[in-house]
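The structure that follows is given in the form of structure tokens.
Chains shown are a subset, placed as in the full complex.
Going by the order they are written in, the chains are A, B and C; count residues from 1 in each one.
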């Protein structure tokens, strides 16, 4: 009797998601080799409604026994995941929680508010009251709001001025252009919170172009891109740290889900991964040179 | 070369007529065979029902788009319009639940608002193109951006979700069925039949075709060109609102990513079905088949892991081109006619 | 076989050409030889196959069987106007100009003059200016085609053809939309070309013109070759008879006098609109009112304003005694006023649709039964129209754009009459129609009037206006110069008013 496990996540359209896809594929190979009776089916979808359709297909066609799902968005996928659960499958939810509690058997996630908070804490160690920062946000989504709100809450009362914040959509090009405009607009910027390593790449390019990358100016991104981690290891000062939001969480979720069939102990529960601050000291342990991210 | 084209055209007239009618149908049947060969579960009742239900959204919107395109227009705003309407519906229903309770009244209020909004949005597109004399492409590109950003604004960048209490009442509109067919499929059938009748059997349909074929002739033939064109956008808006009414109970939410690229899918369905993009020639039946073809392609790609997930788009692109190429004999003719 | 002419003088020759469209045969073994330096007229009823034969002779259609000889050698003509390089130029019956482009761009389209790959616009402009001056056409070289009147467009077509240094110049009804004055200018050019040895082939329904300009005449009937004769040997009446295959009675119907007390159906007072200034006239029940004048005199503009197609700046319109302003064409139609455009290709018919939807488009509300269109009633109307107007399409499912020009015109007439109007304004009623059918159209108009319908006939063909009108309004420069009645309706009087030599006192 084969154990069929569906794995559903958004189609990678940026590097972080590509890293996740890579980790998922690695885990599939590893787990299928380890357990011949386990069949993992990876499906990715370009939008929430396609993901809902993909979930329907996993049930009606593949008759899965368990589902590992990284929902595109929480709200729209709550009902479709509930339908999968009603078909009798075990549910593992990754990263973005569903909007109705109690559907998932296992929950594996990074920590978005924590990411914002950790970034702010680091900012405060480097800045003084009266210093100016600008923020480049992601795509307008819940994740972005959580990170941003936690960051702002932590900065509260520090005396650091947030000059403005614009959406750069977790995209290098937008990061570059928004930063160019910030630089034209504000003559004095001391630091940039770019929230994401892709945006940070654009920001750094804009800073270098304008020649404003000296004077202790620094940029904080986030997620844990391998190039960023490498440059932190090399002691780069413009992007001195990174805040982890590991794409490998999907692999963790697949491991745990398979374990729930294979283990003789209970595996249900919540696994929350930390938002570690990556510094030159600890960078080496987060560096995966083969991953696309 | 024209020599050949002409003679083959002359001779093939009867034949190409058949290909034209059958083209999209053949493409769909081929796809179903491929699907079955890849995985026999493709033809299971459950999957076919899923497929039909899914086609309903794009299909209903594409019926409206058939009118707009037949009359020589284009509407790029439908996807964002759907998202914005869904958002407003949810806000209204959520706030109505306090006064009206989570029952039928609230759901009907939401649906009513959806229809009013859809008609209104279509009317605005129509008036801007006709009275404002701005190209439809620009008008609807503009309203596309406006609606998309409005829904983001309403949702504060996140997701608007329907009150759980209302969901219970509203759920059957998507998940329920009647005589073995899901409700969305029934709505799709009704919209398709009405659309077919309107386009092929009424004066209004003739007027759309005439305007798309030659606006000056239409004007000299006592057709109120501006009014008819505006009406096509209103019909499009109404179709979008109907699609939204059956979409909202499916996922119970709306966000800035709702309905992204639906406009391209709807237009693609219309063109795959044999309607001419420059106007003057519309086929509702073809549009329905076009919508089914598009949904089936996505469905089949979910059925196999032969192809790298990343290449889904390549397969989709190839299949769309091939599906239309299957009826190219007809295309040559249709195009020559429009000139 | 061609009246024993030696083939050495023939530039272009059709030898037993047959042509079918699908299963529908259009030409049956037609032969025709064209000599250098002659004007060869081709005449025949609507749908006889004249245009088709001309297209075969210029490479736009391939014959189903038969040979084409060029300079005595069997030749397969290159398609799509490629025959121009051999010196064979065709002016299509359908205007063949790119509407958004300028006069200069159109005239040189496909053979632009360049210097080092750059357009030599200066030279092209000057040459075009020269051609336009020569033919007496007063338009700018940079005018857009869309802004020209049809007559001007036709002249541009002619200029375009003449400028191509053709050896064989084939013209399919070039004068159909021209006035006599313009036709005269055009004929001067033809004479010039003829002297230089160009072979001119000329299709026309205006038999008097044919008599005037042609050296030889070929007659087609129902796709069959009837004969090729020297022009001197044929009178217009004899031509008509050979075309139609029967004796033609009087072209114009007997005039039915209008009751002088008949009510006024339409009164127009001091109308101002674009191209129209201070126009007043009235129309009685059962009257046929001719509108004459030179091209651009504003006749069309008057009725476009009256029918809600163009805005009225000031003035009054009374319909059946009540002051009215039709806000739309639909309002005019519903009141019983119908306008038939002179521009059948651009404003009259949907060329990519079949006959039936075209026929009923204007009167469509009449065909609606319980929300839907009553297709049975449409079919009946179609059958009626085909009988009444003698519309000949060998394939009933053909697109209107593929029908012969004259049959399109008949369909357009039928389309307008389908609303059973009280007042019908027919702009150029017989444009491109053969003599036989013309006669039918005139009788039809007279019958309409006899039934009590008031008819306005706008026409640039003087005999036609004279032959069928009870009264004639002559316009010039957007103004009414005079209204002629009874014996005053003659060519002399009309010309004097139209040319501005005479004007009725205001009062």
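One rule holds for everything that comes next: a contact is a pair of C-beta atoms (placed from the backbone, for glycine too) under 8 Å apart; a residue touches a chain by one contact, two chains touch by 3 or more.
Note that the coordinates shown come from a computational prediction; the quantities given were computed from them, not determined experimentally.
K.L.:
State, as a formula, how the whole complex in this structure file is made up of the labelled chain kinds.
P.N.:
Taking the whole complex into account, we get A x1, B x2, C x1.
The definition used in the following text is that only the chains that are shown with their structure count from here on.
K.L.:
Using the mean of all protein Cα atoms as the middle point, what chain has its own Cα mean nearest that point?
P.N.:
Ranked by how close its C-alpha centre lies to the overall one, first comes B.
K.L.:
Centre to centre, using CA atoms, which chain is the farthest one from chain C?
P.N.:
A
K.L.:
Taking each chain's centre as the mean of its CA atoms, how far is chain A from chain B in angstrom?
P.N.:
Whole-Å distance between the two chain centres: 34.
K.L.:
I'd like to verify one number: the distance from the centre of chain A to the centre of chain C, where each centre is the average of its C-alpha atoms, in whole angstrom.
P.N.:
73
K.L.:
Can you pull out the residues of chain C that are in contact with at least two other chains?
P.N.:
Residues of chain C touching two or more partner chains: there are none.
K.L.:
Hey, what residues on chain B touch two or more of the other chains?
P.N.:
Residues: none.
K.L.:
Which stretch or stretches of chain B touch chain C in the complex?
P.N.:
1-3, 6-7, 10-11, 13-14, 197, 201-203, 206-207, 209-210, 213-214, 216-224, 280-281, 337-338
K.L.:
Tell me, which parts of chain B touch chain A in their complex?
P.N.:
On the chain B side, the touching residues are 39, 41-42, 44, 46-47, 50, 54, 57, 152, 156-161, 164, 167, 247, 250-253, 255-258, 260-261, 298-299, 302-303, 305, 309-310, 312.
K.L.:
Considering only the defined contacts, which chain C positions touch chain B in the complex?
P.N.:
20-22, 61-62, 79-80, 309, 328-330, 332-333, 339, 341, 346-353, 357, 361-362, 364-365, 367-368, 371-373, 399, 401, 415
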